[in-house]
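For this view, one protein chain was removed and the others were kept in their places.
Our next item is chain A:
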Amino acid sequence: MLTDFFILMKQELVITVIIFILLLLKIGTDMSNESFINLTNGLLLLNLVAGFVGSQSGTLFDGMFLTNPLIVLEKNILSLGTLIVSLQSADWLKRHDHVSEFYILLLCTLLGMFFMISAGNLLMFYVGLELSSIPMAAMANFDLAKKKSSEAAMKFIISSAFASGLLLFGISLVYGATGTLSFSELSLQITGAPLQIFAFVLLLAGFAFKISVVPFHLWTADVYEGAPVAVTSWLSVISKGSVLFVFVAVLNSVFRSLTDTWYNMLFVLSVLTILIGNLFAIRQNNFKRFLAFSSIAQIGFILVGITGSPNYAITSVVYFVLVYVFSNLAAFGVVALVSAVTGREQVSDYKGFYKTNPVLSWVLTIALFSLAGVPPTAGFFGKFFLLLSGAGKGNYVLIVIAALNMIISFYYYLRIVKAIFMDANEQPIEKLSIPAYPRLAMIICVAGIIVTGLAGYLYDYIYALTYRL
């Protein structure tokens, strides 16, 4: 029993231990920032490796906590993303006074996500969700000197609280209607009565808020712009990824009997999200805001994938999140570096970027190509599988709208590539040296973009895992 406990919760336990180590170091020693960062990155790498050792299916605490190879894989993807974000922010953190606090908050949110993914009960899910969002608000405030950063944190915590309140309301309605909160029992109890649908809408809004689905997305751009780049990339990739994993799983397990209803809801929401995300992304001049809105559009595409039949939906979402981790973090990595050194964040600043920084230009270009879904990159396969999954239900209107919007998104992604390579600039961004950690992160991302796209068996592997649920 005890060994079960250790094996099934290994990833949560490792994170917890790391958090304690960092806390003790913070209190007990007077470590320099640099060695603290080195140590933490080492521990995160260890955490990633540990995640791949052995994976079992099972439940703990009377069904509160459950795990299986797919969930382990999802957590590993998040661990990988965490490592990349940590490597990328090393340079920024080095000059910061509160390195240890940043890492502790970061790992607390990660721990929350892990519990959320493994939840077998709505309460457990809620606790995990809160654990993953409250420290995030503190992280958003981490550019202590900047007013915008505080504003971002305030906006985030208020809208978060609002979303959580409605989510809790939804959970209590579910309990009122069915008398249980356990996923396995709920899936039998939910029949589609109006009260249940209303409760479901509230839950859906909670999810939609976290992954920025229109019209629950409005906080996104402001928070992304104000928060430090490291936090923005964390929010847009890791946080969204974790909620997506839960979302697609919950839809297909707990609310399976409501499939017809949520299918239509997602249809409406995905069309809205893609359209609005694209329309806003076209106009943005701030690179971070641009990435925020383009990531909203990406979520719309993911919703298209979620509408598919369960196995395909889960597979394509997990695969896409993996691809998205690499692509988006590669883009954010370059933006973070440029913003940290020069403070320039406008898209127009990137004109003539290739002349001064050819390597960074290529990294950014590959990332943008992958985000846009240009064929040899992983992003193409990611989108392809999402649309394929969505097409499985035979709703071609949705697929056509999505495909048309892919073309619009080509426009705004390639607009930046054009600026990088072709436009002339009087004052281009000066030549930047790439420190070791961010360089490593970029190599991982670019390699990931290429390898994930070419290694077709990855998709098959995930697909096989969905059958063992």
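The definition used in the following text is that contacts are C-beta pairs under 8 Å (C-beta built on N, C-alpha and C of every residue); 3 or more make two chains touch, one makes a residue touch a chain; residues count from 1.
FYI, contacts and distances are computed from a predicted model.
Not shown: a single chain whose UniProt protein name, out of "Peptide/nickel transport system substrate-binding protein", "histidine kinase", "Amino acid ABC transporter membrane protein 1 (PAAT family)" or "NADH-quinone oxidoreductase subunit L", is "NADH-quinone oxidoreductase subunit L".
Across A:F125, A:F142 or A:W219, the single residue that touches the chain missing here is A:W219. Remark: the omitted chain is touched by one listed residue; of A:N141, A:S159, A:N252 or A:Q298 this is A:S159.
The residue touching the chain not shown here, chosen from A:L44, A:I276, A:V335 or A:L368, is A:I276.
Interface with the hidden chain, as seen from chain A, comprises residues 154-155, 158-159, 162-163, 166, 194, 197-198, 201-202, 204-205, 208-209, 215-216, 218-219, 221-222, 261, 264-265, 268, 276, 279-280, 282-283, 408, 456-457, 460.
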